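Take a look at the structure below.
Just one protein chain is left out here, and the rest sit where they should.
Chain nomenclature is as follows: A, B and C, assigned in order of appearance, with residue numbering initiated at 1 for each chain independently.
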């Protein structure tokens, strides 16, 4: 047992760190540090930089451009991305539909889609949730009726992140209306430019536009875009939801936030003294650091255990703990940053349209409240914390 | 709306306060302040002092020795008792079986038992819980079979506080074994000196002896000791559990504890400064005070609302909130006091048998941990906090 | 001790609740928010008609001599409705300064116009460097002839871009955080040298940065003694704290009710999600937090009339601590229990959450007030 990184792992970390430091455009880094939204171009530009280095789809098999890194290297890579801070490769392609196509797609699908995912030539989004099927995905109603060489899709998806940027959407659709719940669902790839696809933006409480509804009205999809077998989509979806284990706790994100909080708390003056020198503030921060360090080790324990689990399709149920604790800590950093900013958090300014607000404050002050609002989603999406607790109770505790 | 006490109420409070200050034996007060156990004699002596003043059964109708005080006066009286701090009149007689006998007992029972309860000539205990019937009281198994002019009682009760001191126990017993759950239960008064009654002490984790098991082996009880009608005991039990509303939150107890914590924290030195001067400690204390003040007002709101509820048999479901919050705050005071004492809390000494421990520390130090342990019971007994939340969810929120 | 409203108070409560039910549906509020000033002149006139704008002012000034209880009733209703109008700035803050500091001529000139709904005001006191320090005043007022020249910048002036008149705190003597030497000046919002940059705030209301460049104020524009403004402000901030505690309770109560309704309607896995015990208990925890907050808003309302400034300040800090904590807990949990829909601007829950977050910050967040309370020796001092 040695909980430190090996010299090889440290060398690897340093290599990743140096590369990111040199290659990450300053404008992107600044936006991330200040909590501003990235543009579509920012995300694409950065992923292509990674792709040129051969690191955009590090988690994939070498055959399709992957790196062959083990779980610990994957972890180190993602933590360095988070701490930079840099955007990670677009998850919907790299961590979701990509692995599904690799595992279950046809050769033609692989050749057609995978290189374009790696280079972010195609922007993918996820069509799982529906208004009446959130945590209870199996209740989905969107249908795909076979009609010759095509499927005709009707229905509605919601909470679709970045649908406004997307070229493609991977959907769960009901292909056998008679079958119950999980059965009769298929996994279909749909071109967003198809006739009958309409995207409606959903404004979130931070004032941003990340999520959307997608409406499908007699959308015709070539049958070739079915992944795997008809009516087996539920299995692929489960595979997908379990496939991203590398840093579900997002420890690097929280580390970066804590570093940022310290930097700002050293700048903010309270009655002539930096907030960072205040005993009570320091204890609050130290308390968060303790929790984060514990989470980091817990995450590393799960990563290390991955080696013994390799090949198993189901996620380690311990991932649920990482999801819960990770979300709580990220949310706590957002709350603490809001406290650091204080009354200066009140003015609202969005994107470039910040009106008179900039006369009042600075951008980093104005993003504190929106980030706090926005990050409430972390304990909701991808299976709410309540759902995660149900999973732990059942799978680990046997209750 | 005027949230202050009226001049009449203040005059009443001062009268109660002066009386207690003059009449409460110093030895009893010291034991209470230091968290030591009271003897049976202590409790009896104090209740008789109150009885001589006409205040031992303040909540009863005047006819049976009560005071005729309204809810606010009852509240003030109880808070003063708690803040003195003094023991309150023995609840099992005064607040439990007494009101049941008054409401449902025969004239003979009233004349026989009530004056002896008021003067604590009879020490009563409560025989409700059984090993398989705690929160789910209706699952009780103790039977009482009618045999001529007597009942023959068999079974076991548990968690019986002060059974070792008791002259009488009021029991829920199953008189109709065929009836389901709540039906078929009767309310029976049993002389503890009866043949076949055996008390077994249960040592609790604080090392104290408050609770017991009682075994009934063919105990013969005169049928005259049945309260009200046979098989209606469940109704009387519900009445009993709802009858003590006056200060379920025990705000006065927590106030007294906070005063005590301040007194001790001023005495304890940390690196040459009183702990009470430490910013972090002061904030922790202030935080608890805020919660306690809020609870006090919440309690007063419920007390004031009693006037509009007078005569209704069921408790205000808001009482459940008082129970939950009150227990949390009392437990928080115990935890804070433990923190004040620090390492001096480690030695264990019980009663007069404190062995070498007194060579090490002082009594108030040695009672901090036992009180912390013992007070965990507050969120368990009388319907656990989880049960209380079920009640609020159903009765108030309609969930 | 008596928690019942009087007959008159119940009438006020009924009428304001009815008004808000009619005129402040979620859809109407969205409309008002998009109006040029960010609030509704039409609704403001309704407030005037109902007498709400007259409530706290003395009868001799044209008011109704209402007590803090009436203010609490109105603010709680506004909290439920998420009202956007400058009631807090005009009536509670600026109005409070007029009540506690203005001379007869000033009161006569201004209060009837406020009561009639013809004039709105804002307090321009906060400065960027002040954070939560209430005695921080760097804007200067220098004597010039028999008047004053104001110079400097004020921030977060609530609805400062749409009001008619400002009350500006400025230093007539001493250093930035001295207890003495601050005066309060009535300034026309359109006066020479006043420039205002309005912007929305995170909760959908509006505020402004106000720059004062050699702005002239006459002796008649000084409210109270030109060196004793902070003591007036201290009193007014206590009243304002009690008022926003009530507003926050209104918002929390509405948000809690909305959440419980959602639990009763939303289905998952074929059953109402309100049947899940973990969510039931969460709703109970929120309810307890709400009731604790309500109790502290009542406490603040009761104590705000105390003439003992230290005791009053401690009570307001204690109330603000509880309100901030309850608001945060109820807000966060309401979003969590709603799931995705709670994260959207199309649904009311998120608006409550945002407002509650800002109400914690306004006049000092719960951490700040806990520190004040602890430094002042805690809450239970004389019992």
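General remarks:
Just so we're on the same page, a contact is a pair of C-beta atoms (placed from the backbone, for glycine too) under 8 Å apart; a residue touches a chain by one contact, two chains touch by 3 or more.
Computed from a predicted structure; not experimentally measured.
For the options B:35, B:134, B:252 or B:326, the residue in contact with the chain missing from this view is B:134. Set against the missing chain, the residues B:54, B:342 or B:398 yield one that touches it, B:342.
Only one of the listed residues, B:119, B:225 or B:379, touches the absent chain: B:379. Touching the omitted chain from chain C are residues 276-278, 280-281. Residues 1-6, 9, 72, 83, 255, 258-259, 262, 279, 282-283, 285-287, 289-298, 300-301, 304-305, 318, 321, 324-325, 386, 389-390, 392-393, 396-399 of chain A touch the missing chain (whole complex, contact as defined above).
Chain B residues in contact with the hidden partner, per the touch definition given at the top, are 129, 132, 134-136, 139, 158-159, 202-205, 207, 211, 268-271, 280, 335, 338-339, 342-349, 354-357, 359-361, 369-370, 372-373, 376-377, 379-381, 384-386, 389.
Following the convention adopted for this analysis, only the chains that are shown with their structure count from here on.
Each chain gets one centre point, the mean of its Cα atoms, and the points for chain A and chain B are 53 Å apart. With each centre defined as the average position of its C-alpha atoms, the distance from chain B to chain C rounds to 43 Å. Of all residues in chain B, those that touch two or more other chains are 279, 283.
Each of residues 371 in chain C touches at least two other chains.
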